[in-house]
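The chains shown are only part of the set, and none of them has been moved.
The chains carry the letters A and B, assigned in the order they are written, with residues numbered from 1 in each.
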């Protein structure tokens, strides 16, 4: 394992320290317990937005703290949910009296730790609503699993709910917008290589020289099935088709297409996948009216990508277009 | 000999040692069907517990529940992941039901039952889903049987520890339907569940601590 780190045990804190210094105009990084808040504190009257989860998915979530998106983020250890004692102060810091929406990716650990923190926050008098992101169609039968996982669609939920909060929606309204994004977003990913958790020191799973893992999660956990390496057009199809089918996309619909890198794949390859996925949508009569291509919800240095489609309507598109000023999304 | 505060502290320290020793094994199990952090998660948690235990000006702990509550709150605030709140709640419920200086045979059963109830109330898993519940459920049953057979608390712990070990082993062929391993579907079969294994370790440490006490150690 070769990584640009000092003590692997300090990887998360060292990285956050650098992040805080580089983006002092946008965020404030707190050390004990670890959490990140928007520079300047909560906006009076605005619903606060908090998200969090295991580290290793950078820029998620801390990179999305700032005007128009999150008010606070809570990074856990690598691939490990943060703890309630971290989440609670983040919720409190995000509260400006209008209540707080927590955006939680659907993993047992995240759900349980956020649940506990929300109970504590409510006991302290903060009004809290929660939305669970579960966009990963690789998890087929939620009856026999912990339910679909939250993956790259999370960034779309955070952006659009953030814009709704800025628009002045109340807590129920922001939560409703977030739920509408969740209902209309689906993702699926592929891994070309595994990733290595710093303090583990060896890859999180074993993948042959000519294999890829389809339906990969974002925690270095293996996916749905393993297939032989294939051209980008084929891989794009095996990601896009289940996503579009699950959404039930119909001729004439309009979507946002996100091709997300897992951290170790060059941008140039992501654009190849984007081009292929877009063509498949066009063939279905679906218009891609908004796009995002890059490393937004990653798995350390994993090579691979995911395809996310969000069904758009005028309101969601407008909220997507609304200004945002964070370390990782900025317009 | 009773299971008192000294036993409880010794249990916690033995657990911390056992987890430190098994860290890589637990992580490897989690690497197979999860995300490879279970060993590190628990190790981080129990190191924090030991640090709390060793705090010089901590208030005196007089009841078994005092020790278990310290474990609970520390695991909840330091572990994260799924196992943090699950073990945290388990120890919290166990602490509530052991608010006395010493635990007798039926107290062991009460304690374990409370722990199991804590895990299932949070995690909603039932036996056979390939989780820590598959180690804890037979442990409770075995302890119960020991009580009914009129055995002492150490024997109840021994029965529980052995049953938990067997329960953990029995998770190998199971297909997971809760937790991260569930995402693997059929591919989760053939591997032991890391949480079930760590539960077995924790109960083995409880027995060790009791035996060490009995030996006057």
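Heads up, the rule we're going with is that contacts are C-beta pairs under 8 Å (C-beta built on N, C-alpha and C of every residue); 3 or more make two chains touch, one makes a residue touch a chain.
As the structure is a prediction and not an experimental result, all values here were calculated from the model.
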Per-label copy numbers for the whole complex, where each distinct chain appears once:
A x2, B x2
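Throughout what follows, only the chains that are shown with their structure count from here on.
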Rounded Å distance between subunit A and subunit B, as computed from the means of their C-alpha atoms
33
In their shared complex, at which residues does subunit A touch subunit B?
33, 54, 76-85, 107-109, 112-113, 115-116, 138-139, 144-146, 149, 197, 199-200, 202, 204-205, 217, 219-224
Interfacial residue positions of subunit B with respect to subunit A in the complex:
27, 31, 34-37, 40-41, 44, 76-86, 122-123, 175, 177-180, 182-185, 187
